[in-house]
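Reviewing the structure listed below.
Apart from one protein chain that is not included, each protein chain of the complex appears where it belongs.
What follows is chain A.
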Amino acid sequence: MKLVECSVTHNLRVRPEYHILGLECGELGSIEPGQFITVSVDSVEMVLRRPFSIYRVFENRGVIEIFFKVVGKGTKALSELKEGMAVSVLGPLGKGFPLYEGVTAVLLSRGVGLASLALLGDKLKGLKSRVVTIASFKGRDADLASDNEYVKSFSDEVIVLYDEDRSSDVENVRYLLNKVKPDVVYTCGSKRLVRLLKELPYEAYVAWEERMGCAVGACRSCAVRTVAGYKLTCYDGPVFNVRDLIL
């Protein structure tokens, strides 16, 4: 874990409310898929650092990307950063996803939760696993997967689901998972999907999200209830086995 001043390499608006921010951070150390960074916005008016999964890593250039939706003042400010501007980054933080070789894995995302699973898909592909990406979105205008070359590069199959045609219904997701019969499922972005995975027999992990303070396991703000009592999302997670969580 390091606290570094990074410089913005690019800020791409991929959909009206979605941005990919590139940050040149130099040597952050080895990054596990599922780990996250926190980014400082302005530190006085908006005190808290914002946590983001590491979406993509360009090791040779020392650049990482985060992928976010503009939902409040903090993400609005980040969406307006220009190339060359300095940003304080803390990371990599937390514990990542367990990785398996030669398995069939499903990446099951909701919305921009896809951002927490992409680096994992990339790694799994390198480990000769079969990667099926099931990405659920509100509507076609918020589809972050269909024309995403990075996601396509590691996915053996990309299945995109929408609310507007009801293909994102939990029962359809259940049907799809049972058809793929994965060895492992990884999810992010929806409590509803976590609940579904708790009902199914597949090994499954979630990148959990909770309001965070220090992000290093000191302030105990980001508690999540588990079978072993409260755990800290930032330090014990963000990745949890879905069966350990009490929702």
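What we mean here is this: contacts are C-beta pairs under 8 Å (C-beta built on N, C-alpha and C of every residue); 3 or more make two chains touch, one makes a residue touch a chain; residues count from 1.
Basically, contacts and distances are computed from a predicted model.
Chosen from "NADH-ubiquinone oxidoreductase chain 49kDa", "Membrane-associated phospholipid phosphatase", "Dihydroorotate dehydrogenase" or "DNA topoisomerase IV subunit A", the protein name that UniProt gives for the omitted chain reads "Dihydroorotate dehydrogenase". In the complete assembly, the contact with the undisplayed chain comes from A:Leu3, out of A:Leu3, A:Val71 or A:Leu127. Among A:Leu12, A:Val71, A:Met85 or A:Ala218, only A:Ala218 touches the chain that is left out of the view.
Of A:Cys6, A:Ile37, A:Ile66 or A:Leu90, it is A:Leu90 that touches the chain left out of the display. If you put the missing chain back, the residues of chain A touching it would be 1-3, 40, 43-49, 88, 90, 210-225, 229-230, 235.
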